[in-house]
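Before I ask anything, let me first share the structure, which is written out below as structure tokens.
All protein chains of the complex are present and in place, except for one that has been dropped.
Chain IDs A and B follow the sequence of writing; residue 1 opens each chain.
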Amino acid sequence: MVDLNINGEIRSYDVPDDMPLLWVLRDVAGLVGTKFGCGIAQCGACTVHVDGRPARSCVMSVSAVGNRQIRTIEAIGRDPVGQGVQKAWVDLDVVQCGYCQSGQIMSAVALLNVKREPSDADIDAAMAGNVCRCGTYPRIRAAIKTASKV
Amino acid sequence: MSGPAYIHIPNRISRRSLLGAGLVIGFAAAASRKAHAAGEQPGLGKIQDVTGKGQTGTAFEGFAPGGFVRISPDGRITLIVPNVEMGQGIYTGEAMLIAEELEAGLDQVQVETAPPNEQLYRQPLLKSQTTGGSTSIRGAYGPLRQAGAAARTMIIGAAAQRWRVPATECTASRGVVTHVRTNRTLSYGELALEAGRQPVPQNVPLKDPSQWKLIGTPARRTDSPGKTDGTATFGIDIRVPGMKVAAVAASPVIGGKLVSVDDSAARAIPGVRDVIRIANAVAVTADHYWAARQGLAALRITWDDGPNAGMSSAQLIDDLKGAYGKVKAIVARHDGDVDGAMARAAQRVEAEYELPFLAHATMEPINTTIHVRPDGCDVWVGTQVPTVAQQLVAQATGLPLDKVAVHNQLLGGGFGRRLEADSIQQAAELAKHVSYPVKIIWSREEDIQHDMFRPAYYDRMSAALGSDGLPLAWVDHITGGSITAHYMPQGLPPGEIDPDAVEGAKETPYDFPAVHVDWTRADPPIPFTWWRGVGPTHNVFVVESFVDELAHAAKRDPIDYRKALLGKNPRSRAVLEMAAEKAGWGAPLPPRSGRGVSLHDSFGSHLAIVLQVAVADNGEIKLQRAVAVMDCGLTINPDQVKAQMEGGLNFGLTAALYSDITFRNGRVQQSNFNDYRMLRIHESPAIEVHVIRSTEDPGGVGETATVSAAPALGNALFAATGVRLRRYPFDRGRLASQAMASNARQGTTALASEDR
Partner (left out) sequence: MRRLGLTILAIVVVLAAAAAAFFFWPHGLTDVAEARSRLPTGADSVKRGEYLAKAADCAACHSVGSSRPYAGGLPFHLPFGTIYATNITPDRDTGIGQWSDAEFVRAMHHGVGRDGRDLYPAFPYASYALMSTEDALAIKDYLFSLTPVHAEAPPHQLKLPYDQSYLLRAWKLLFVPRQQFNPDPGQSTAQNRGAYLVEALGHCGECHTPRNKLYGLDSGQKFAGAVTAGWKAYNITSDATAGIGAWSDQALADYLSKGFAQGHGAASGSMAEAVEYSLSHLTPEDIKAMVAYLRTVPGHPAPHELAVAPSPRSLNDSTHLTPAPAENDQESLGLEVFQGACASCHGFDGTGVNDPRAALAGSQTVNDPTGVNLLQVLLQGSRFRTDHVEAAMPSFHAYRDVELAAVANYVLAHFGAKSAQISPDQVARARRGQ
């Protein structure tokens, strides 16, 4: 049994303690907004926040999470920065297939929480781990800048 | 049957009552065929609702002009679009076409994808219910507007009847009918049931473009909100009651077979349920994917590698090269006196080009959720070919076609990978062995190593130049496999040209006095398929690189040289000129920087891209800026055209820089994004897109920029360094400056073959 604090709710999950958080979220907790892309921390599709920091849930075991707070895409709209990023994403129509975008948004929100007005280099540093196979990078960059101005 | 081809009235009353309304508006319901209302697959009755969601949707009560529009009495308007959304924005584009004539706002409608139904949703250009080849808008442009107009006419008719006024006195806008004189209004929802009883209008005149409210506007995507808050459902997100999750391993050598499996260790893992064996794969089902994956890793599997055990990349390339000149080439085009021109040429230029095997690597790994029961089967999957999926599952399970419901989902990328239903067939074969629903997920490694690859090509080019440097003759010898033959059940008759193999080569934008294009068929021993940009991705790389080589041989500017060949092609000339101007073509650049251009006419569109790069001394490439000018005729949603230029270009640049599937001992050597690399955000160039305003018929968009990417980059690299690379992924080691060259080249593992 592992206790996890997901989006503000603490619940017990009957899973092995080396199970990556991603699969607990998707297959046990039913939060499928967090995506599986590679399983080796090379694409960012599975990004969630753990105590506000972006983490690749595909390689993060639940035991490594401990009692820290997990936030997923389903709840990112609860904070103003998250809302601002979502709005910029919609206003600029960033998404294409959309599969990478949960992770992109989680990374973008985390960046804006660290740097309110990120430079291009900051965006590169914080977002380069998130692959978009559809190639929406120019709009991701533009949307982060839009969101940073709000 | 009278009326437009896209409207068909079912002749069976029972069906009318079943659906509450019996109008069916489909693409091409032929008179002899019995059409079926939305949500109904032939004989399937109520098993599947039109949304493709849920297990057994109930029949719909309300106004349901079948194929494309559904309005319920509570006012909900659902547009059923015939194509699948895989990122290209088709839910938005096609919804715009329907909504324009239906007189509904995009914010008022819900968009859903069509269930498998060839009669209703057959794509007119591809002649099957398929999303691909950048054909969706081109095929839907007329029929979907007709469908919207027919539905609007019936709704207005119902209102007029209710009010007992002539229909001509009524107007419709944003889901409401207004009787202009009395200012009375009724919403579409209020009219839904009566609308269904209206006679089906025929030859409804469409709105004049000057009246368009949606078409041509940069309308926001309908799928953005769900894709930014985690609620959008992709195939991999499906969860059905009682479902287990499976991890699968297919024979590491394509064509190999499963010999035996020792599953004792796997079965000991908590959460593992079953180990399923089929001829060439084994799967472990479990309570969650983690357990399934652990279980799979714990299996001791013995494979029989089969006939491809020794397959290697070197061999595959040798086979291609060996086929050229040995196998009889099929002539795609022969115009003018090629031999004569070659004989009297002032200069002859020759070159060989090579393209690698490519994986699609859709961001959403391959997956299928399936429940096989004795009496039927449900499949939840994102596929570009829902009816093919249905057929393959029917075959694999032995169930009749009408017992197989395919619930199509959003696709986390298609790129041609999901034109193949091999993984869905595999899922059906596996799921037959268990009674519960199972979601089968391919790991990324499985996804890359068991992709159906875009095959390698080998092309030999030659040209005769006159004293002015312009071509007198152009010769393109293509060697490669036939994807069409692989894809079509009937195959390709011997001696017949595969149009895909020569697309983008047979017709170029240019006017050459003499042209010879032929194709030597050389199929690799493993299955292979289309990849974003299909034929043109291959051929335009070769054509546009070689035109650049000719310009260089003629000592002329690449843009001027092309312009000189575009006398009969004003649309291409216009995009080329504009791209050059916007990109500042000719303005001086620092050393080891350069601009490259690529121009092509594919999918009914004209696209010029100028790419500017800088090459570091160590050969590393900075993609600085791209300018794309697109003439795709009439534009439904210019912002989405831009989005496709941006995304398509980055997709193509990824391949040009990194993508290379190689084989050793029959095994794919790449496995995941660490060794099958993706372009990342800091590598993407700044992209500027200009879309030409035009009233010509709409052209395809989704694949065009991918086609341009590699040649634009190759030409830019040449401009920057003077090194012509004739194979991609481009070997950056060869771009190192003289001083760095020896260092940089060492240890390069790429299969280099160009320009030796």
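Everything below uses one rule, namely that a contact is a pair of C-beta atoms (placed from the backbone, for glycine too) under 8 Å apart; a residue touches a chain by one contact, two chains touch by 3 or more.
In this text the structure is predicted, and so the values were computed from the model without any measurement.
Participant: Identify the residue among A:M60, A:C100 or A:A147 that touches the chain left out of the display.
Facilitator: A:M60
Participant: Can you say which of A:I6, A:V24, A:V94 or A:L111 touches the chain missing from this structure?
Facilitator: For the chain that is not drawn, the touching residue is A:L111.
Participant: Touching residues of chain B against the unshown chain: what are they?
Facilitator: Within chain B, the residues touching the omitted chain are 300, 616, 618-620, 670, 672, 674-677, 680, 682-683, 732-733, 736, 743-744, 746-749.
Participant: What is the set of chain A residues that contact the non-displayed chain in the whole complex?
Facilitator: 17-18, 40-42, 44, 53-57, 59-61, 63-64, 110-111, 114-115, 118-119, 121-122, 124-126, 128-129
By our rule, only the chains that are shown with their structure count from here on.
Participant: Give, as an integer number of Å, the spacing between the C-alpha centres of chain B and chain A.
Facilitator: So the centroids are 28 Å from each other.
Participant: Which part of chain B faces chain A closely enough to touch in the complex?
Facilitator: Touching chain A from chain B are residues 85-89, 220-221, 223-234, 236-237, 239, 245, 270, 287-290, 361-365, 410-415, 441, 443-444, 639-640, 643, 646-651, 654, 672-674, 678-682, 684, 686-687.
Participant: Under the stated contact criterion, what part of chain A meets chain B in this complex?
Facilitator: Residue list for chain A touching chain B: 15-16, 19-20, 23-24, 26-28, 30-40, 42-43, 45, 72-74, 76-77, 86, 89-91, 93-102, 105, 123-124, 127-141.
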